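Only one protein chain is missing from this complex, and each of the others stays in its spot.
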């Protein structure tokens, strides 16, 4: 075990993958010489050298294309897109090419690659650098979608992502970079499609992801002190989606609250809610409540930004509305 | 009243808007001299001339940027993106610039513009020319989202879209182009945020959009012959979203089936389902069933393409599962 | 220059071009008879670009093309039956009927995909070339695109990365004078849609008569050798013409009659047939050849039409590896 923060865990996850497999290459803007805009890839260039680790021009379509072409021809690239907001520039490559090519060619073109993006709000970066866009990936068949909430999961999910033969988009949440945790040494792996039970509870199931996991935990602590017992599930991956664990929890608690950072319309929580409403409606003792980002661009000013994304108070209120 | 097909209605809607307001300009790839790749804009160049109607290079980012810049400075552009799939190329312009600029500048930058896209499957165009992507627009605060199912709505919603001071994305469904209908003459307008009751019924509410409306109608006819009465609602716009009408119908029928063409994960139907599960759970007598596109890229071969999107038989089966 | 090319080679090229033309004519015929769904983009008139370019490649070299790519696939050795079955949406198709006319693919022949979003193939091809560099091979990637593709961002990002990293890729523009229905000069600000961009990337840009298979072979050959030697990418712009419309049933009435007539008189297959006749091949031999091709395609089309469609049980196959 080694204690490390989320930022360092990103680096560790990449380094372990590159040590394990010579086919893993890493590219992105200022990821090499500068160690990344968030200093989350410091030392990778030094350890693996300039052939496997490359700084690119500012050209996200080229980065994604380069990753796909390399993946189709024997490498396992990890590509960084500096902010998830910039996926909008290269979404054709991600959603129309990478995600679909295996299907369209009956398996001939394969893209075993990982796209890492810095995701989420809370740091005052403004509307074009703060979005939570896991749902954009989740709505695209052919992509696997990962969003770790802890350093150990960052490392363990990266191992699984790099070894996976499908394209994986990993959403790393900027607001979690300083969170510290013990991370297992060696070949630590977290399988896809297994939600983590963050906290067991009996009164209400709270499903969360990424930076919303600590928000849910804070709310659960507060609710616990009021005698309400929350079970918190961290989905960890949106495709594959571990509905078995969610449904089992709901059938135990009979109440479901979903906490998601993206603006509400068509958020990942909508999908989770609709699956529960289709498969377990009669298990529910109350409405399915979604505590989601407000439907606005992320504002810059501190009080507005805070109000635009869920906080523990809103989760507490949502749970109490069900009691 | 004039009978026209959906294709002609597109042209009519644009022409009426351009006649009404000199500030309306129209641009896109081969929309002018050639009258559009789907011949849906034949005659516009001839009537309004080469200053207001322009063929562009193949450069979707430039098209969207040009539309936004023009909209910010006094014009009301209508921009065509030939296939909705190509939104992926210019999504930064649409989602990060056009959708957010009003908010980010406290109202200084305004983009009163319309983006028309050809959307949907069913014609054998393959995975990169057949997607239903209304949900991608719906998940983006700042955009209005329109998807007409009939010629009269094509004309009436275009009038509303062009006059609206917000950016509007209009999804025109390729599979509906030959559908004919009486279209009111004059200043026909369909307001945003008002679902259309396609068919009144008492047993189950069926909510649909665009090409799924006739699918729902065919299913309802079949179900009617089996003694099951469906109420069909055509949402027409996804933002604003007319949940009042949906909730009123659900409180009457107590059952809800949603029919959507997009692949299921995070489809617009997920949002509708989650709102009902949050606001009207106890009105429901059965699960909320979503009949959605299968989570695959749209395959080319006829039987596979047909199987990838909802058809009346699947809707019939869904409704019967609730009886 | 043609003097340096052996008669056997010219014969092989001629035959390859005949086969492409026959393939495309059959697709057109099937489309007109409503037996092909969706859309098709034919390369009749552009055969020399494909055959001349493919001729310089080795096993291991990679080729990426567009929705208008049947000729490139055949030129690199795709089985015509697998291509035809794909266009007809049959399970024997090279993509099991999942792709269709715009997406013929056969990685066993170095064909790394046909892409239907204008420009998308270019950064991907650059990635293939990067991979060849990283893996320490001397493989080369060729990537095809149209004149109308040169305004799009993906083209510039791809060329820029390749030039900066000196990657072994050759960008080959088939300038058929039209960006869909628009004359190319109405949508780009330069004379040579592709080659004139090269200076902006400090790489070579060459223009070649794309209807002269010998010249194409020579110019693309030089660019490929340069790439193989580690000297970086080039842009080759081949001026050519599609005999028919852009796609589907496009009658191409937007083209001046004299322009069409002039280009028809410069048919790339006629040109190489003339060379062969100059070298003593007889007209009757050429006619026999043509008759053989027709016969072979009669059989290919018949088989493809009789092949089964994919089964609905396979709908989800290959969405994911796991």
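By letter and in written order, the chains are A, B and C; residue numbering begins at 1 in each of them.
Quick note on the criterion: a residue touches a chain if its C-beta (ideal position, glycine included) is under 8 Å from a C-beta of that chain, and two chains touch if they have at least 3 such contacts.
Computed from a predicted structure; not experimentally measured.
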- Note on the structure: Of C:38, C:69 or C:160, the residue touching the omitted chain is C:160
- Touch criterion as defined above, residue of C:21, C:90, C:109 or C:197 at the omitted chain: C:197
- Note on the structure: Where A:4, A:68 or A:89 are the choices, the one touching the absent chain is A:89
- Message: List every residue of subunit C that touches the chain not included in the displayed model.
- Response: 151-157, 160-161, 163-164, 186-190, 196-203
- Note on the structure: Residue list for subunit A contacting the dropped chain reads 29-30, 33-34, 37, 55-62, 85-86, 88-89, 123-129, 294-297, 299-304, 307-308
- Provide the residue numbers of subunit B that touch the chain removed from this figure. 25, 51-52, 54, 56-57, 59-62, 64-75, 92-93, 96-97, 101-110, 112, 141-142, 144, 164-166
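Just so it is clear, only the chains that are shown with their structure count from here on.
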- Query: Hey, which chain ends up farthest from subunit A, C-alpha centres compared?
  - Reply: C
- Note on the structure: Per the C-alpha means, the centres of subunit A and subunit B lie apart by a whole-Å value of 30
- Just curious, how far off is subunit C from subunit B if you go by their C-alpha centres, in Å? 36
- Item | Touching two or more other chains - residues of subunit C | 95-96, 98-99, 103, 115, 117, 153-154, 319
- Residues of subunit A engaged with two or more neighbouring chains: 92, 96, 103-104, 141-142
